[in-house]
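One protein chain is absent from this view; the other protein chains keep their places.
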Amino acid sequence: MARFEAALALAESRTGLVPAEHAQTIARVCERAEFDATALARAARTTGAIAIPFVQSLTAQVAAVSAEAARHVHFGATSQDVTDTAVALCLRSAGERLIGLATRAGDAAAQLAERHARTPLAARTLLQPALPVPFGWKAAVWLSALTRSRSRLPAALAQACTLQFGGAGGTLSAFGARGDAVAEALAGELDLPRPALPWHSARDAFARLGAEIAIVAGAVGKIGRDVSLLMQAEVGEAAEPAAAGRGGSSSLPHKRNPVGSLLALEAAQRAPGLAATLLVQLAPEHERGLGQWQSQWFTLRELLCSAASGAAAMAEVLEGLEVDAAAMRRNLERTRGLVYSEAVAVRLSRTLGKAAAHQLIEKLCARAQREGITLLEALRADPEAARAIPAPELPALFDAENAFGSAGAMIARALAEWRAVRES
Amino acid sequence: MARFEAALALAESRTGLVPAEHAQTIARVCERAEFDATALARAARTTGAIAIPFVQSLTAQVAAVSAEAARHVHFGATSQDVTDTAVALCLRSAGERLIGLATRAGDAAAQLAERHARTPLAARTLLQPALPVPFGWKAAVWLSALTRSRSRLPAALAQACTLQFGGAGGTLSAFGARGDAVAEALAGELDLPRPALPWHSARDAFARLGAEIAIVAGAVGKIGRDVSLLMQAEVGEAAEPAAAGRGGSSSLPHKRNPVGSLLALEAAQRAPGLAATLLVQLAPEHERGLGQWQSQWFTLRELLCSAASGAAAMAEVLEGLEVDAAAMRRNLERTRGLVYSEAVAVRLSRTLGKAAAHQLIEKLCARAQREGITLLEALRADPEAARAIPAPELPALFDAENAFGSAGAMIARALAEWRAVRES
Amino acid sequence: MARFEAALALAESRTGLVPAEHAQTIARVCERAEFDATALARAARTTGAIAIPFVQSLTAQVAAVSAEAARHVHFGATSQDVTDTAVALCLRSAGERLIGLATRAGDAAAQLAERHARTPLAARTLLQPALPVPFGWKAAVWLSALTRSRSRLPAALAQACTLQFGGAGGTLSAFGARGDAVAEALAGELDLPRPALPWHSARDAFARLGAEIAIVAGAVGKIGRDVSLLMQAEVGEAAEPAAAGRGGSSSLPHKRNPVGSLLALEAAQRAPGLAATLLVQLAPEHERGLGQWQSQWFTLRELLCSAASGAAAMAEVLEGLEVDAAAMRRNLERTRGLVYSEAVAVRLSRTLGKAAAHQLIEKLCARAQREGITLLEALRADPEAARAIPAPELPALFDAENAFGSAGAMIARALAEWRAVRES
Partner (left out) sequence: MARFEAALALAESRTGLVPAEHAQTIARVCERAEFDATALARAARTTGAIAIPFVQSLTAQVAAVSAEAARHVHFGATSQDVTDTAVALCLRSAGERLIGLATRAGDAAAQLAERHARTPLAARTLLQPALPVPFGWKAAVWLSALTRSRSRLPAALAQACTLQFGGAGGTLSAFGARGDAVAEALAGELDLPRPALPWHSARDAFARLGAEIAIVAGAVGKIGRDVSLLMQAEVGEAAEPAAAGRGGSSSLPHKRNPVGSLLALEAAQRAPGLAATLLVQLAPEHERGLGQWQSQWFTLRELLCSAASGAAAMAEVLEGLEVDAAAMRRNLERTRGLVYSEAVAVRLSRTLGKAAAHQLIEKLCARAQREGITLLEALRADPEAARAIPAPELPALFDAENAFGSAGAMIARALAEWRAVRES
């Protein structure tokens, strides 16, 4: 807020509205000004706008240096100009940090996608094993959401971080013909884009940014969901990086908890309600509404902290993820070959035609499940099936890598998209 | 959190698990213990639970007094026991304050309902004047929502503020057969009810309380909505209490803003998204979930502060509301008697039968609107209408109080319900 | 809506406002009246209220029987009276069905709690095995949330299902002194409670009910979460009931999907946003707002269908749940005894004092994990530990039932509370 008032004085000096000397004084005081946050908050309850006691306090601090300069503080601006522009300034740097964290998470996911392009694990649909896919492909799916966020978030951030400057009614009425020049200079001082007109009552850019932030939280929450499921003792296919004190329990010495995943899932659960608040606040009354801009900084603060917490946690987890390829294979084998049922069915149909093949594979799966034998055993024990597929062809059907389909090409495309976004 | 640990030590001492002397030491240290919030928050990112560094710090502070006593800190409890019970303790006192504020708002609404039981103003439906109602009846409608909140909020609060105590798995396993006795003693120490079993993974009481708090925010937001509309310069029927500096503007010296209404509407817009977050967090994984209890205190804190801010603001507004009965009458008259169309129609139908009466009143209203005359003038200018209603009866039809219907009885009932809830 | 109009005519006849004969005619036509839903919806876009074309169509249908009777249709009521009361009537029967489904789910959970009061499985905190608890205790936790819903939902439903009747402005102005009598008679006809005054602009009872419905969705969603996790192939401790075609896959013949859990989790994810919509709509303008009551029936319909879908699915799942006690034991054993670390630590401390015991158990757990041996083996291999606990005592420490703590009492209390609510 002080940065806004400093820049305003300088901009008004540059357009001849405030003597340079006074503008310099204001700017200097703004740099070192101190505010009693509790007192401001208390006063804001009577004034309805924190900017009013803020400007009073600042003016008093300037007046202590120069009574003349003090008369020029905040000239032509309105409370909401200060508050909203201050939010934009805070958002810009907080948003950049979030982009950085999401980029780290994406880079780590990209590395996993590349490194594990041929490491098989069971795809799980509705939490049941389906068929083998590369773990790198799973990481590429995580990456794909981060790629879209990495592309959209900076744009949404840029659109939300623009100058708010309209004065009492929104038309820069106090400046006569010079309003646009002041606005231009002010935008320059703060290095913020100047929109076509003020957005006091058009809060969509904040709502759009809020949704993007919640989507980042969701993207890392999704990774946390999967990592915490893979880290279950009964699954054991991946683990968050180990470190002293990390994931311990206050009562159980043997535990190792997925604390990064926890933080990401926390964010994914908390962000949507906050983003919804911003969506609810799109229809303020006339030129300045009751109850939207006055508190959107609370909401945006919680939203950004929440998403940044989740993104930081998952960046760290992915960078140090312990992948247990042997456990992945073991779990595939524990399905007794049933995860290869699709491959067998496709091969059977080449010999028997689709109808007969389909009936046969259902019979074989049912038998394997009923008798607790493997699908391969069921296949060998069935004369029709044994005839249909020459024995030397059998191992290939039960080879995980042969079931990867287009996974390799998909990974390559996902990586290319990530790199393109990274470098843009 | 320190209160929990103190009470736990004392409860364990009372059940013979911890020597009385050590329990006393722990309790004494808890009273004066100091914590480095930033350090706890930082450590919580590695441990996934703020309770872990908290207990470590507390244990160190106890150990500085007695190494023996330190060994008994937190015995048998789990991180979530401390966190959730601490939230319950905070909720209890914050909730009581919110109840107090809602009660103040209700008392003020009740006073207005009583005082203005015969002060006519236009009912407005879809923001258009409908017909005269007493302002006191309008206040009674405000009161009716507060009455239901005043009845439900304490119950929801009581249900949410219960002991959380289950130990590592939730079954008080560390205590063998003595778990229930410890729990009972602990509940007694903290003066919190003991539930049938722990609610680590059953967060419905928080969600229910969250919704009740959002409903309070809505109830005061509704009043803020109406007051801010009545306070529009063009309406001018009511105004928030005046006070030095209250509702001023940073750029316009003539303004008087509805700042209390603003705060109430702010709460009504912010609370629902926060309450929704708690509703989203009802399905945690197994015995302790990832991402719910770890942050519900943030959400509940924002929610309570938001509703309390709105309730405090509207209590103050209603207690000092400036009601301009003359302006209310003036605005009724500015409708040129059209707000009495229903009364005229009912009277016409006694003479003409309903069908003819209905056609006639539509014609009269249309004429009044077209020609800019009053409904009374249109009525007198229409031979059929003039014949249908004897002239001496006309004034009564255009008397606001005659249009009040059952308003009086309704106000009485609303007041009675408020008093019953107040005294229960 | 037709039921409302029929009841209104009858009530007005009973209070002498409408000739009995005409009221009977209206009531008879209402019973068989037919409406063109598409035409009503289209007309509602111009009128802003579906009740207007509805009343027009009904009036025409009555007029086809008796022009005289037609004149009395809807007398003294307003659009919102019809719409809101119709919603209340629909809610009442839909709500009863939801209560019935939640009761079925609760009964089934209670049975599981009783039947499996001593069936051990691993409690899982943050998705990691903690220590043994009875599966019946886990079911009792599920039950506890349903118990609170079963207690609160009927109350919230009753509070939401009340007569809406205020006429044009809300004060029953068309009826002069007879408004209360008509309202009383109307409430009697519809068997709905009559509130102190209308709630056109006080929508908190719908918001409260919406939250309760979302909480039911969450309570069954929680069960679905746990069942789907227990049903993972790698865990295999419980399974949804098998039935022909149930949970199959369109491409994988071997799959068996947790479809009931899916439906419950769907409800738990969809209900909060809908409930939030009702919380957002608590501050309508003046005596009749823009955009709340006009669509809350959409929101309530989606909400009820969603929760009922989830509750029905989980009732069916719990009634036929396949519990694999052997698998539960196997998974406990797969932790190599580490789930007994708390029990061992407590026993060690009796001999060694707490400080030494704690150090020792940490050492033993670390060794077991490092060397891939069981905790018992680590214990026996450690001279200090072996000395501290006499060999004959060891088996009891590694007996799941000895770790149950207060679980039995907790289950008993949860069952008692359920029964009390069931019978109230």
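Residue numbering begins at 1 within each chain, and the chains themselves are lettered A, B and C in the order written.
By definition in this document, a residue touches a chain if its C-beta (ideal position, glycine included) is under 8 Å from a C-beta of that chain, and two chains touch if they have at least 3 such contacts.
Please read these numbers as outputs of a predicted model, since none were measured by experiment.
Engineer: Consider the whole complex, including the chain that is not shown, and state which of B:Leu17, B:Ala44 or B:Leu262 touches that chain.
Structural biologist: With B:Leu17, B:Ala44 or B:Leu262 as choices, the missing chain is touched by B:Leu262.
Engineer: Give the residue, chosen from C:Gln128, C:Ser228 or C:Ser406, that touches the chain omitted from the document.
Structural biologist: Of these options, the touching residue for the absent chain is C:Ser228.
Engineer: If I consider the whole complex, including the chain that's not displayed, which of C:Thr85, C:Ser201, C:Gln281 or C:Ser406 touches that chain?
Structural biologist: C:Gln281
Engineer: If the hidden chain were put back, which of A:Pro53, A:Gly95 or A:Gly167 would touch it?
Structural biologist: A:Gly167
Engineer: List the residues of chain C that touch the chain left out of this view.
Structural biologist: Interface with the chain not displayed, on the chain C side: 43, 45-49, 51-52, 55, 74, 76-79, 167-168, 174, 221, 224, 228, 243, 245-252, 257-259, 261-270, 272-277, 280-281, 290-292, 294-295, 298-299, 302, 306, 309, 313.
Engineer: Given the full complex, what residues of chain A touch the hidden partner chain?
Structural biologist: Against the missing chain, chain A presents residues 48, 67, 71-72, 75, 78, 123-127, 130-134, 137-138, 140-142, 144-145, 148-149, 152, 159, 167-176, 179-180, 183, 195-199, 201-202, 204-205, 207-208, 211-212, 214-215, 217-219, 221-222, 224-226, 229, 265, 268-269, 271-273, 275-276, 279-280, 282-290, 342-343, 346, 353-355, 358, 403-407, 409-411, 413-414, 416-417.
Engineer: Hey, which chain B residues sit against the chain that's not shown?
Structural biologist: Residues 124-131, 228-229, 231-235, 249, 251-259, 262, 273, 276, 280, 331, 334-335, 338-339, 341-342, 345, 361-362, 365, 368-369, 375 of chain B touch the chain that is not shown.
Quick note on the criterion: only the chains that are shown with their structure count from here on.
Engineer: Determine which two chains are connected by the greatest number of contacting C-beta pairs.
Structural biologist: The chain pair sharing the largest number of C-beta contacts is B-C.
Engineer: Between chain B and chain C, what is the gap in Å from one C-alpha centre to the other?
Structural biologist: Comparing mean C-alpha positions, chain C is 23 Å from chain B.
Engineer: Using the average of all C-alpha atoms in each chain as its centre, how far is it in Å between chain A and chain C?
Structural biologist: A distance of 31 Å separates the two centres.
Engineer: Can you pull out the residues of chain B that are in contact with at least two other chains?
Structural biologist: 48, 78, 167-168, 174, 221, 224, 265, 268-269, 272-273, 275-276, 280, 285, 290
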